[in-house]
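Below: one structure, written as structure tokens.
One protein chain is absent from this view; the other protein chains keep their places.
Up next is chain A:
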Amino acid sequence: MGPSPTLHTAALAGLEGLLNRALALDPESGRALAALDGRVFALDCTAPHFQVYLLPSTDGLQLAGHWEGEVTTRVRGEAADFAELATATDPAAALINGNLTLEGDSAPLIELQKALAGLELDWEAPLVDNLGDVAGHQLAEAFRGLFSFSRQAHASLERQLEEFIHEEARLSPPRLELEDFYRDVGTLAERSERLASRIERLKARIRRLSQ
């Protein structure tokens, strides 16, 4: 059994406010959402029970607990299954092949994820405030898993790309090697200077002895 209609609706109102305030500060994400105008995404969390429909439009993102029309993409699973996406090495594969059930067209869902991934969101606050610590936290983890994994996936991809350029293809020296090299150059420069001054001292001594 899900939360009472009042709490469920209050949690969604809180989330909707949070999302739309963040979107107002990020025009690029807003434009990406506007391109999804008319699509409807359903998230069925079975444990804890929580249902939300996401309706992107040119005005932002509307969240609803009830929807009786057509749904573009529906994702169903437990909060823990959603949360696993956040740590999956290949989130797209985990979304399709994991414990989550995906119905409908997955491409618009990926677009929605991309649009929301750039936002800095505190999913926890509105959910915990209205649904309590345990269910609120689990659902926040689920939302983070589904909508914040792209950012982590991008970070992971960037890290892997850096390693490839430095270690595998040797296209550019890694930072540590460069630092070692610069330190060696510095040491060599100091030793050269000390040698040059020693030579100068020896030359001066030779001149004094030959006089």
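Note that a residue touches a chain if its C-beta (ideal position, glycine included) is under 8 Å from a C-beta of that chain, and two chains touch if they have at least 3 such contacts; residues count from 1.
One rule holds for everything that comes next: contacts and distances are computed from a predicted model.
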As a check of understanding, state which of "Acyl-CoA dehydrogenase", "Monovalent cation/H+ antiporter subunit E", "Ubiquinone/menaquinone biosynthesis C-methyltransferase UbiE" or "Sugar ABC transporter substrate-binding protein" is the UniProt name of the chain not shown.
"Ubiquinone/menaquinone biosynthesis C-methyltransferase UbiE"
Pick from A:Ala34, A:Ala64 or A:Ala125: which residue touches the chain that isn't shown?
A:Ala64
Residues on chain A facing the left-out chain by the touch rule are 4-6, 9-10, 12-13, 59, 64-69
